[in-house]
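Omission of a single protein chain aside, the complex is shown with its protein chains in their original locations.
On to chain A.
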Amino acid sequence: MTIKEAQEEIIDEFSMFDDWMQRYEYIIELGKSLPLIDEKYQVAENLIKGCQSQVWLHAEESEGNVFFTANSDAILTKGIIAILIRVFSGQKAVDIMDADLGFIDDIGLKEHLSPTRANGLVSMIKQIKMYALAYQAKN
């Protein structure tokens, strides 16, 4: 599945919800089901410190694809991480670098990716792209 297809699938899923509560309940569910980062990677070097919540991010590369695992101390942040990982993890580095995140707006979660939220998500996306850039440069 391409990044674009993964985003469209998520937009589809969210279009079923009528109100914010259903959307948030789904995000919470996603947060709970997020495959957790291996404990050995949940360390200070992988910590993205937000003012509100914190995010741990780990990246690995295999045959030109980049795989991400992550965690957060806040469940809503975790839920949005799950969405981002679904979109980005396993994709080609060059596609990750070029990916547009407009779909977050389409599913009504734009406010969570605002730089003023300080929940670690904006820095996380930057970090995801940095990893992609680094792996791209390496190959």
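Here is the rule we go by: a contact is a pair of C-beta atoms (placed from the backbone, for glycine too) under 8 Å apart; a residue touches a chain by one contact, two chains touch by 3 or more; residues count from 1.
Note that in this section contacts and distances are computed from a predicted model.
Undergrad: Missing chain's UniProt protein name, "Transport permease protein", "Fe-S oxidoreductase", "Cysteine desulfurase" or "ABC transporter substrate-binding protein"?
TA: Its UniProt record gives the name "Cysteine desulfurase".
Undergrad: Thinking of the whole complex, not just what is shown, which of A:T77, A:Q91 or A:Q127 touches the missing chain?
TA: Answering carefully, the residue with contact to the hidden chain is A:T77.
Undergrad: Quick one: which of A:I28, A:L47, A:V94 or A:V122 touches the chain that's been left out?
TA: Touching the chain that is not displayed is residue A:I28.
Undergrad: What residue numbers in chain A mark contact with the hidden partner chain?
TA: Counting over the whole complex, chain A touches the hidden chain at residues 20-21, 24-25, 28, 51-54, 73-77, 112, 118-119.
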